[in-house]
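All protein chains but one are shown at their positions in the complex.
Should a chain be cited, it is by its letter among A and B, assigned in written order, with residues numbered from 1 in that chain.
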Amino acid sequence: MNSYLLWIPLLPLLGFLLNGLGRNHLSKNATATIGAGMVFLSFVLSGFAFGQMLALSHADPGANHTQVFYPFDLLRIPAFTIPFALRVDHLTVLFLLIITGIGFLIHLYSAAYMKEETPPHFARFFAYLNLFVFSMLVLVMGDNFVIMFFGWEGVGLCSYLLIGFWFKNTAYNAAAKKAFVMNRIGDLGFLLAIFWLLMKLGSVNYGDVFGQLGTQLTPTDITAVTLLLFVGAMGKSAQIPLYTWLPDAMAGPTPVSALIHAATMVTAGIYMIARSNVLYSLAPLTQTIVAITGLATALFAATIALRQNDIKKVLAYSTVSQLGYMFLGLGVGAYTGAVFHVMTHAFFKALLFLGAGSVIHAMHHEQDILKMGNLRKYMPITHITFLLACLAIAGIPPFSGFFSKDEILVAAYLANPLYYYLGVAGALMTAFYMFRLYSLTFRGDFRGTKEQAHHLHESPVPMTIPLVVLAILSVVGGFIGIPAVFAADAHWLEHFLAPVFRRGAAHVSEGAHHLSHSQELIMMGVVTLLILLVIVFSVRKYSTYTAGEENPSGLARVLYNKWYVDELYQSLFVQPLHQLGGFFKNFTEPKIIDGAVNGIGKLVSYGSRQIRLVQSGQVGSYLLIMILAIVVFFLVWFNDLHLQRFFQKYF
Amino acid sequence: MDPEKQQMIAVLLMALPLAGGLLAFALPQGKAAKNLSWVVAGLVLALAATLCLQPGTTQFQASWLPALGAQFSLELNGLSKILVLLTALAFPLVLGSTPNPSHQPGAYQALMLLTQAGLMGVFMASDALLFYFCWELALIPVYFLCSIWGGEKRIAVTFKFFIYTFVGSLLLLVGILYVYFQQAQPSFSWQAFHAVSLSAKEQAMVFWLFFLAFAIKMPIFPLHTWQPDAYEQSPTGVTMILSGVMVKMGLYAVIRWLLPLFPEASHQFASLIAWTAVAGMLYASLIAIRQDDFKRLIAYSSIAHIGLMAAGLFVHQAVALQGVVLQLFAHGINVIGLWIMADRVERQLGTRQLSALGGLAQKAPTMAIFLVVLSLANIALPLTNAFVGEFLMFNGLFRYNMWMAAVGGISIILAAVYTLNMVQKIIFGQTNALTESAQDLDAPQALLLAILVAVILLTGVYPQPLIQLTQDTVQTLFAQR
Partner (left out) sequence: MPIQYYIYFCLALFSLGIIGVLTRRNAIIVFMCIELMLNAVNLLLVAFSKMHHAAALQAAPQTTAGIEGQLFVFFIMVVAAAEVSVGLAIIVMMYRNTHSIDINFLNRLKN
């Protein structure tokens, strides 16, 4: 591995150390320069790596150009060795670009967004962000599952720290804690998968694991390992049943939501499964479960998003829903499609969040879309970029979301037409709620206070540059994956990722049937038409919205309350465990265990109080007892043989 | 280094604190006693570090009570070394973080030094009588330390602590004597004990005599109730030694004196003990979630961690054993760090109640950072020292029985819950009237904690030196069972 690749993760780490240790001494400008600069340098290096990889692929198409860097052993014991090894291959390099690229834009944006913070807190924010970028890079660059786990926990930690960034607010802290604990549930699955692999293979290196299939891993092993890994992915990527932390995580500053809870960290689960595609392709049961979970999450989260009024909550549920699509793609073997959607989603969802941040910034931390409206008049750049992102996520051609979502849906159709129909239903809901959000925010009349209206303004340049860049990417990002139906062999991404997914895809495509081009075109056309209809309906309905019109009842009320899932978890898991803990603390400990210990003590002291009565102080009785004791002693002495015989007989 | 020097160092490790302790009784001034403690602790740390850099095993033998077949014999293998290092490291940390008591400081320092001598002896002895002698030498000063310098309920708590541990010690003595008298030429040496062959029934009986003594000391569920009380009521310096080093006596003794001596019995009862330990882990974690007292929370968290180590010992997997050995060290460091925090909060703000605290991150940012790092080590996040140990232990549990790893794994979720609860209640949120007056760490305290955190992170990122130190011993001991 070229040594410069090592600097890709090291630079953000350096930024973390500089900002973290110098937080009391650095000015805001210096902090922002260090924070954003390190990530930018990292991005440049990633660009180099990408270019190199591209050149190599060009020279020798389809070959594996993995580079591994192996400085030392993390853990070396007789049973196994876990090297500290980093790798760069086709999949990694793509993620490197997404993470550092979007990371840099969001750092830039944050420099303006977080201006109100005092220098130490400003530095703390950038330190956390840099640490996050470092952890995420470690996650995708790791050459074995343990290094991936290191990054995995690192991003979880940063997510915890950043959600609770405004630590004075107890609710934010609770949200941070919830995110961490729910992720830990998933982590347990991940760890167990690692243990399973170590037990069976004595190694968790990707090369060893994916290379020894069939010889040392039985189908049961593969199914179990993939399921356990999927539990980890469920936690990190917010899938049913572990998704509830993500909407709460919106407590963090908006750039954090954009970077961590939309563009990068939550896609770690997709990365993990895509990385292990070889295993998943051999476990049809797991694949079905992944697909069904993904689809269920996509639909479930979309229904909730229909009725949310917090701008960030809508986007959060939308993220959960889109992640569901990615898992659907993984479940039906469309690994390239899933990664493609990760990428396009990173563009448009980061854009949506940053746009939302821009709106929130202008509205002075008002997040209720019912109190917005007509912002297009005041914030033209935010408006246009937000609209483009909405079109992209809704899946209107030729915006990026169309291509990636279409690829997943086509693959789903091939696996099971029902997946396709439900997926399309989800896509329609997506279009509906996104344009509800758009209309309520940017169209109609302004419904906020006079004071807010007075202060409305377009955001400063450092905030709008990322919006514009991401908008361009959201529009054109899809062209790297043009399906065969439009132009043969134009799917650049598939060719690029082929070395990573070839083996996994080979297992899937056996016996899979293909759609004819005309059928595929008809399906696309119908879906696009439906989506357009929904958009028109939604825009017309909500552009004329006036305050107080919505009074949720019936199903709408259930959706507004997110299907009461939080309440359900609270009463099913949190409360019982809490009460059990209380029972142990207040009853078992003092009454049973201490009771037994103290009981023995009391018995002894009671017994001695009774025996004390024998000591009457009467010398005569002492003498009598003495003499009787001597007599008994003599009797025993002279009859010991009889006694022994007696004891032997009965004991 | 030649063997004679190593032997001399081994003897000095025990003799220095012993002599220092006896001398400190005679010192009239508290300041002088504390300086003496510093000198002794510093020398011991330097010697221990020197010794740990030497490869191989150091042995020393001298005649002690020849008539009884007892010898003053020390054996420092890798396992002993890592614990000797922990002990040597713990005492300067304690000295640096706790003030001299106003009442009879000389006696306090003297008793602490005697405890250190006892601990060193326990970790080095390879003669059962010497081991028992040092076991008591470590414990008895603690009774006095708790009952003289402890909190309000110190007498009752010390009594409970005394009863628990003394019952344990007596059982241990009976067990030792039983094995002793099974020999034709009675001897207390480890080798002689190892050579004794007992019938299955005798082995089971002696196993339980030994095990109960060690289990009380660890302590594992359900023999643990002395611990939260003792930790809460002891002076914090003593609590640090108790939880940082002394509970490791029980675990060390299991590895050194129980598993190799009674292999059949320890296999026979492995499943029972491991499952009990796992249940105790969850039990203690659930209680920790409900604790509102900083010190008791740490105590229950510690019980949960010890439960995992106990389970790791009895699943009979080399991986888990290696994990336990690493965790002995890691847990000692981490828990001492947490006690330093608890002590600081209590001394500055006069309360240990979590619900009365809050907002310290605004008033004491440096302290908040250290507390967060220590908490992360407590939940065994990767790149902290505890991760390596827990990873290996859970790995061993998984190899033994995957359901045990899964059930035990729930505790890592619960650990996150109670630790983050604690962090949230102490440093996050708004300040209140009480915490408004809080001060940040001063430079010496910050330096002390920085050293601690550096150890945590270094051994977390690169644990290989510690593994190499202990690996051979682990393999040897594992082969002996």
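Quick note on the criterion: a contact is a pair of C-beta atoms (placed from the backbone, for glycine too) under 8 Å apart; a residue touches a chain by one contact, two chains touch by 3 or more.
This is a predicted model, so every value here is computed, not measured.
Chemist: Which of the displayed chains are touched by the chain that has been omitted?
Modeler: A
Chemist: Based on the whole complex, identify which of A:Ser3, A:Thr118, A:Ser553 or A:Gln615 touches the chain you can't see.
Modeler: Per the contact definition at the top, the residue touching the missing chain is A:Gln615.
Chemist: Touching the hidden chain in the complete assembly: which of A:Leu555, A:Leu623 or A:Val636 does that?
Modeler: Final answer for the missing-chain contact: A:Leu623.
Chemist: Even though one chain is hidden, which residues of chain A still touch it in the full complex?
Modeler: 615-620, 623-624, 627
Note that in this section only the chains that are shown with their structure count from here on.
Chemist: As a quick test, compute the distance in whole Å between the mean CA positions of chain A and chain B.
Modeler: Measuring from centre to centre gives 37 Å for this pair.
Chemist: In their shared complex, at which residues does chain B touch chain A?
Modeler: By the definition above, chain B touches chain A via 160, 163-164, 222, 224-225, 283, 286-291, 318-319, 322, 359, 361-362, 365, 376, 381-383, 388, 391-392, 394-395, 398-399, 402, 405-406, 409-410, 412-414, 416-417, 420-421, 424, 427-430, 462-464, 467, 471, 475.
Chemist: What part of chain A is in contact with chain B in the complex they form?
Modeler: My answer: residues 72-79, 120, 149-150, 153-154, 157, 160, 164, 167-170, 173-174, 176-177, 180-181, 184-185, 187-188, 191-192, 195-196, 198-199, 577-578, 580-582, 584-585, 588-589, 593-594, 597, 601.
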